[in-house]
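A single protein chain has been omitted from the complex, and every remaining protein chain is retained in its original position.
Going in written order, the chains are labelled A and B, and every chain counts its residues from 1.
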Amino acid sequence: MPKATIVIFSGDLDKALSAFVIATGAAAMGWEVTMVFTFWGINIVRDEKKKAPLKKDFTSKMFEFLMPRGAKQLRLSKMHMFGIGTAMMKKRMKVKNVQGLREFIKDAKELGVKFLVCNLPMDIMGLQKEEFIDEVDDICNVSTYLKEAKDAELNLFI
Amino acid sequence: MPKATIVIFSGDLDKALSAFVIATGAAAMGWEVTMVFTFWGINIVRDEKKKAPLKKDFTSKMFEFLMPRGAKQLRLSKMHMFGIGTAMMKKRMKVKNVQGLREFIKDAKELGVKFLVCNLPMDIMGLQKEEFIDEVDDICNVSTYLKEAKDAELNLFI
Partner (left out) sequence: MPKATIVIFSGDLDKALSAFVIATGAAAMGWEVTMVFTFWGINIVRDEKKKAPLKKDFTSKMFEFLMPRGAKQLRLSKMHMFGIGTAMMKKRMKVKNVQGLREFIKDAKELGVKFLVCNLPMDIMGLQKEEFIDEVDDICNVSTYLKEAKDAELNLFI
């Protein structure tokens, strides 16, 4: 069974969509897929409503406030145009029967894709694991990632 | 014969140049190279003049109008500076005898690099295959890509 790892560094809607198209496509073909969310990419798996159990310091609150929270708040990396471009893209996907990012996340999970979040940027941004969507399997570090990547046929950084 | 796949997600001039330097370099060394144009990267292979045979709806026309059309209209991801930086870079490449993107595309083709365009973003942006430059070999989907990537020594996402 071929293996793939995808590091998602970016928190842009368009890059996230590409990552999930590849991840779900591979999983549907029987590949073993691991997605590693790091840096801005962590915002993709932040839950819209869950609250952090521990009190946050000022900087952590700033990060929480300034960064997009979850799949719905992501923007395009280009042509965002104060929201018009991003809205146009989302509407268009609906018209063309292409599912949204939230549905891709659910599908990926059902197909057995593993979701890991990097501990270092979590720590820097003051995010706690209770703030993530249920689909997240585990927190990881760079050595977990490298062990997965070593045996994989496909390793992407998006 | 080693194999390489390069997914070109980005439509930025600088990233496109890097992708083509690697692709033509590998092909010149006898590698089997496949370039997969997706999302903004599709704009690299849009023909400047060709017309779509089928009538386009409003959103498709908007995408056609808002996105750069072909290699000549691409911009740098940084230092574009209202066109000054991009022009400076292009002039500089000429002075230093580095060929432009259009020449890289021709060279890649002569060296046997395969050009694939992803069907999903084509559909979303309302692009038709008759609008692409002659160098494009085929339309592909994620499973075509994964089959190529599985046996490749080098897989990049740019």
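We adopt the following convention: a residue touches a chain if its C-beta (ideal position, glycine included) is under 8 Å from a C-beta of that chain, and two chains touch if they have at least 3 such contacts.
Since this is a predicted model, take the numbers as computed values, not measurements.
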{"item": "Residue touching the undisplayed chain, where the options are B:39, B:115, B:132 or B:157", "value": "B:157"}
{"item": "Residue touching the undisplayed chain, where the options are A:11, A:25 or A:70", "value": "A:11"}
{"item": "Per the touch definition above, residue among B:52, B:67, B:98 or B:111 touching the missing chain", "value": "B:98"}
{"item": "Touching residue (missing chain; options A:24, A:38 or A:86)", "value": "A:38"}
{"item": "Missing-partner contacts on chain A, residue numbers", "value": "7, 9, 11, 38-40, 59, 62, 66-67, 120, 123-125, 141-143, 145-146, 149-151, 155-157"}
{"item": "Residues belonging to chain B that touch the chain removed from view", "value": "2, 14-15, 18, 21-22, 25-26, 29, 31, 77-79, 85, 88-89, 91-93, 95-96, 98, 153-158"}
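Convention: only the chains that are shown with their structure count from here on.
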{"item": "Separation of chain A from chain B, taking each centre as the mean of its C-alpha atoms, in whole Å", "value": "26"}
